[in-house]
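Missing here is one protein chain; the remaining ones are kept as they sit in the complex.
A and B label the chains in the order they appear, each numbered from 1.
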Amino acid sequence: MPTKVVMPRLSLTMKTGTVGKWYKKEGESVEKGEPIVEVISEKAVYDLEAPASGVLRKILVDEGVDVPVDAAIAIITAPNEPLSEAEIAAEMPKEGVEEEIKEKVLASPAAKRLAREYGIDLSLVKGTGPEGRIVEEDVKRFIEEAKGMLPKVKEVIPLSGYRKTSAERVSMSFKTAPHSTIMMSVDVSKAALLHARLQVSYTAIIVGAVAKALAENPLINSTFEVDKIKVFEDVNVGVAVATEQGLVVPVIHNTDKKTLREIDSAIKDLTAKAREGKLKKEELSGGTFTVSNLGMYEVEFFTPIINPPEAAILGVGKIVEKPVAIDGKIEVKPLITLSLSYDHRIVDGAPAALFLQKVKHYIESPESLET
Amino acid sequence: MRKMTYREALRSALREEMQRDPTVFLLGEDIGRYWGGAFKVTDGLAEEFGDERVRDTPISESAIVGVAVGAAITGMRPVAEIMFGDLVALAMDQIANQAAKLRYMFGGQAKVPLVIRTPFGAGVNIAAHHSQSLEAWFMHVPGLYVAVPSTPYDAKGLLKSAIRGNNPVLFCEHKLLYPIEGEVPEEEYTIPFGVADIKKEGADVTVVATLYMVHKALKAAEELEAEGISAEVVDPRTLTPLDKETIIASVKKTGRLVVVCEDCKTAGVSAEIAAVVAEEAIEYLDAPIKRVAEPDTPIPFSPPLEQYVIPDEKAIIRAVKEIV
Partner (left out) sequence: MLNLTKEKLIEMYRKMLEIRLFEEKVFELYAQNLVPGTIHLYTGQEAVAVGVCSALRKDDYITSTHRGHGHCIAKGAELKRVMAEILGRRTGYCTGKGGSMHIADFSIGVLGATAVVGAGIPIAAGAGLSIKLRKTDQVAACFFGDGASNQGTFHEGINMAAVWKLPVIFVCENNLYAMGTRQSLVMAIENIADRASAYGIPGVAVDGNDVLAVYEATVKAVERARKGEGPTLIECKTYRHRGHSRVDPARYRPKEEVEAWLAKDPIKRFRERLLQTASLTEAELRQIEVEASAKVEEAVKFAIESPHPAPEEALEDVYA
């Protein structure tokens, strides 16, 4: 008799669980009581034991997949027991099991139209039509009752193209990498001189400083991959550009090996191309760090979101003349605030701060960048 | 205003158009002075206009229509009568392949100002060969206009337009409509094709009905009114061209549609009207569309059998109640 291995209910409120690591492979023999797979609920990680002895004949659900409680995730059979395709198929999780199990809402076309116009979630409306179908009256009543609480929809913008992709990426970045942001004030008076002398932009100086600091703090020039941290050899700094279509991050490859002048001209060239939508594929990929400057919008400091799958991102604010105390005396200095958001899984606060200090150092002593 | 029957209204239209235009003439079986038409529509006209212009024909449906086509393309305006709608089948080539297509095939050189009048409908126990409703056949032929007047007022106005127009018209009458009375203006009037008539205004459900079913729908609407359901009865009056705007505007108002046509349900007139509304106004439907029609059978003879297949007020009320 084939035995199903099912997703256990690990807590009273658990509806679905994720299959974690399989400790056994298909075809291996298992003992009743032996842990064969890791299952994960929102609250806990659990080693699931084999409910019977025999052979782990078929794994139905792979690592990382969500299934509802009680769904079969594997089949154990006696060593030479026959198992037909049909029997396997009968146990396979149904399509769409990874998604949330939503109940289909029964509503008339007129009700749907009205709900759409008012931005109403139909699952909140009670239906009084046949078989509980929501009719226009029901939606009208809902609107009446919610009057004042529900703003009328002016426009519904369907999510597509750039907006859709960006929303997905930014969500993914924020959800997977625990963000922490540290801010540091930097004196750009010396950078101003360099900017005037070499005719390079402040952004170029900052990018140059970042590249050099990354070369010296390789852990920041990395990416987090499930169970490892991959540190990159190349330092490829991307510079965020706001275009009509949205935010684009063209990449300067091997930034640490370029001179300030080369960095400056690369930034100018890539920015122009970005605005015309003429960036090539290579110019948009391979980045290991991103610099994002919101200074021209008068932002002083902010909490940028890491450009996935990078380890960190540097936000640059506007230059503000501020009085500072130096040796007990007040002087007015041009200051800029750097905001470094970093993936806390890769580095903690101290190494991140050390890196940022290095960046600050190179900006405040920019002659070190001229080589 | 004058009260007259549907049959009298038709006769009045024929008379007035024949007086007005010498190219208008009538032909058909037994329409002349010896019988005056199987349903007495042409009664008295031969005496008034002569046997040349009100012409009895041999029993030759195909030639009746064919001769009418030949006369129409050489300057005349014939009104041919096919005694029973079921018999159009005998003339289908001349109607669908010739009358409907000559203008198009000849690149606009010809016009075919021909009217074919014929009664459809069941309810008098004359069985399968004399009781069908075949309007859908003609709605499906490009090149033909199709009229389905339900009242004396509509009948007279539409027949005059049909005769004066330059397109071949299938003028579909209904046997049970001939004796019904209605108000008809004394003065000259015509009704354009492609304009529906709201026979009764309402707010809860749109009932589109044709020919004799219009009257059943109105009776049903009265009963429904007493129960607090307000039905709007829309009479398309012509199937080609079809007044989609009026029908859709009504559905937008009520959110519910019942279509009542006497022909057999499958691929009948109600199917086309339902499809148009589903295609162009589904967002306004608050419930499924219901069709009330004859079942897919020939018309049986014995009274209880025939009554069973003809849609009645009860069926209309039932359909409405299923969706309000």
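Brief remarks follow.
Definition applied: contacts are C-beta pairs under 8 Å (C-beta built on N, C-alpha and C of every residue); 3 or more make two chains touch, one makes a residue touch a chain.
No experiment lies behind these values; they were computed from the predicted model shown.
In the full assembly, the chain not pictured is in contact with B, by the touch criterion defined above.
Contact with the omitted chain, checked across B:Asp93, B:Glu283 or B:Glu322, is made by B:Asp93. Which of B:Met76, B:Ala127, B:Ala249 or B:Ala315 touches the hidden chain is settled by the complete complex: it is B:Met76.
Although one chain is not displayed, its contacts with chain B can still be listed: residues 23, 25, 52-53, 55, 57-58, 60, 62-63, 65-76, 78, 93-94, 97-98, 102-113, 142-143, 145, 165-167.
Everything that follows uses one rule, which is that only the chains that are shown with their structure count from here on.
Per-chain Cα centroids separate chain A from chain B by 67 Å. Of all residues in chain B, those touching chain A in their complex are 255, 282-287. If you check the complex, the residues on chain A that touch chain B are 108-113, 129, 135-137.
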